[in-house]
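To start, the structure itself, in structure tokens.
Yeah, one chain of the complex is gone here, protein chain that is, but the others are all in their spots.
Let's turn to chain A:
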Amino acid sequence: MTAAQSKLYSDDVSLIVVLLDTNPFFWAASTSGNLPFSNFLNQVIPFLNSLLLLNQHNQVVLIATGVNSCDYIYDSAEAGGRNSIDAANVAAISSTILNRLENFVTKDARLAKGSDKAAAGGNGISSLLSGSLSIALCYIQRVFRSGARHPEPRILCLQGSPDGPEQYVAVMNAIFSAQRSMLAMDGCGDASVQKIILPSPFLPPFAMVPIDSCIVGPQHSAFLQQASYITGGVYLKPQHLDGLFQYLAAVFASDLQSRSFLRLPKPVGVDFRASCFCHKKTIDMGYVCSVCLSIFCKHQKMCSTCGSDLNQSPPDSTRVSRS
């Protein structure tokens, strides 16, 4: 057990990976509505700076979620050691972020030219949430590998676009991986590090990476509700988007250790019902193909996903008889 004073990082040092939704279709539609993109950035960039001010070892990484690509925008560890944050530094960070974001958005728009007929869901075009979640998780794994003293990572999703149903499997994979992130064996000698779970002495210990979500769009996101519930993060859909900075600073700025002492918004009711593959409507009782686990709302002759013949009549009650 490492002595407390020999730890470089105390428990309240965080690494926050922010996934910023830059979907031009969503932001263009909301210019006349609540929150134009420029106002949104005016609230988010000071929030990122304030995260860096909370603790001098805090790290912030910004990843942009576009419509056709995802990329790193800003990594506070790249700049080297920062001994003090002063006005010049803050301005430099803001301008770096803005420049790189602009480059990213133009590059993203250029990629769209090749495929004009992008998949449009019923509510609009979705952004590549699964891609940026995967990239964020790989970065966090790299931080875990860096040794016993590392900041506590978490992911904050600022999402406005609707959920894309074609990303369901990929997003769920990312969520389960965040729930069970592998720690290097030598990286967990200190048992006071937050949220280490030791299921049994023979399985490697793992840590949970909370995924927080802040919805800036008009509708709730079922994917992010499930993500926050499963990984122990906070899900919030602010009512007044003009005061977004206040919501962010009050709810999402606190580190993981302090969260146990705060009253944070609880999930109102996570919808775990599945949607059927044939009509995409949510059902609470359905039929599941035993081969590929696809869900149907009524009895079918053949499974449309795996092509298995389902002619046998299903046993309704599948209780194994206990002799």
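Assorted remarks:
In this text, a contact is a pair of C-beta atoms (placed from the backbone, for glycine too) under 8 Å apart; a residue touches a chain by one contact, two chains touch by 3 or more; residues count from 1.
What we mean here is this: contacts and distances are computed from a predicted model.
A single chain of the complex does not appear, and UniProt lists its protein name as "General transcription factor IIH subunit", one of "Phospholipid-transporting ATPase", "Queuine tRNA-ribosyltransferase accessory subunit 2", "VPS33B late endosome and lysosome associated" or "General transcription factor IIH subunit". Taking the complete complex into account, A:Q226 is the one of A:Q43, A:S76, A:S213 or A:Q226 that touches the chain left out. When the full complex is taken into account, the listed residue touching the unshown chain is A:C138, out of A:A28, A:L53, A:C138 or A:L262.
Taking the whole complex into account, chain A touches the unshown chain at residues 67-72, 75, 111-112, 115, 117-119, 128, 130-132, 134-135, 137-139, 141-142, 145, 167-170, 172-177, 180-182, 199-203, 226, 230, 266, 269-275, 283-293, 295-296, 299-300, 303, 306, 308-310, 312, 314-323.
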